[in-house]
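Only one protein chain is missing from this complex, and each of the others stays in its spot.
So, chain A:
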Amino acid sequence: MGITITGVTKKFGAYPAVKDINLEIPTGDFVALLGPSGSGKTTLLRLIAGLEGLDTGSIIFNGVDFSFKNVKERKVGFVFQHYALFKHMTIFENVAFGLKVRPRKLRPSRSEIKDKVLELLRLVQLEHLADRYPSQLSGGQRQRIALARALAVEPEVLLLDEPFGALDAKVRQELRHWLREIHRKLNITTVFVTHDQEEALEMADTVVVMNHGKIEQIGSPAEVYERPANAFVYSFLGRVNEFRGAALYNDVAIARDSAVEAVGYIRPHEIGLSRFSNGVGIPAEASHVNAVGSTVRVVLKRLDTEDYFEAELTSGNFRELGPFHKGDILYADFTNIVVFEAITDSEHSKEREKVTVGAFSAFT
């Protein structure tokens, strides 16, 4: 089921949690709402579910206005961060709940319910736990049961609120693949909330980056990572070096415009390192070299401004360059730096435009 969100605003008291959100989710899409805490991503998800009422705007499911329909009418499956399993019921009863509370006319027979529940438990690979209680399960198992329970009512939209937030790293990794797999099998429109950029980029078809109640960018994982729309998206997705002031003006040929403060970002792997100055490099002293695994991470100190930054290169490149050590002087090429108008918190609502992108000739 496709979802169209137009001009949706929700305030808690005087505080606007989401502001004028416009978002189009096509049928069968797998969408991540990504943002730091307080960015309004969970509120947006709860608005879609109908667990919160919206102040203005509309939420349309497949052309039908659902803005003021209640949760029950929306046919959504909702998975909570802390599972919210019914503690006093067995796993079987938990999954069967949505079917058992249907009005008598629509309720499947006892044996149909049983078949359906066992089928779902097979889907989440926990059939053997049917008679246990939630307290006897691990976190990962509980979240899988919570998903099975949500799927039992055959929702047309599946909404997950930080589904893996309470789990440890290894289980989280497993469940990510598993959830993708479930989505591939059922092809149900899925929206999940996360603050973990890696999780969003790895799992979603579409990533919606949010900050301060507004959408900063919508795009495929590759789009938002490689072509971030603004400074916030750039700095939120992945590791990044930030340069301001003198350092920035040494790197790129931009006019010192006093009205607009500029900030430059470059990812560690986009910094070119060389042994000799070839006209575009800024001398820097290696202060820490970490050569563990397939990538080598180097922390360097610029000799011009004494700012620290991080560079990353493959172990192959590291060997080519000739292994260097702490204290060696290298030349760093910031050609790939991306410059944005700086974000100041007081004007975060102001539209941020990219000032300049691409290659700049730097001067030393």
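Just so it is clear, contacts are C-beta pairs under 8 Å (C-beta built on N, C-alpha and C of every residue); 3 or more make two chains touch, one makes a residue touch a chain; residues count from 1.
Following the convention adopted for this analysis, contacts and distances are computed from a predicted model.
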Given the options "HPr family phosphocarrier protein", "Sulfate transport system permease protein CysW", "ATP synthase subunit a" or "Cytochrome bc1 complex cytochrome b subunit", which would UniProt use as the protein name of the unshown chain? "Sulfate transport system permease protein CysW"
Using the definition of touch stated at the top, determine which of A:P16, A:G35, A:G98 or A:G281 touches the missing chain. A:G98
Which one, A:L118, A:V153, A:A166 or A:V299, makes contact with the chain that was left out? A:V153
Missing-chain contacts on chain A, rising order, are 49, 51, 71-72, 76-78, 80, 82, 84-88, 97-98, 101-102, 146, 149-150, 152-153
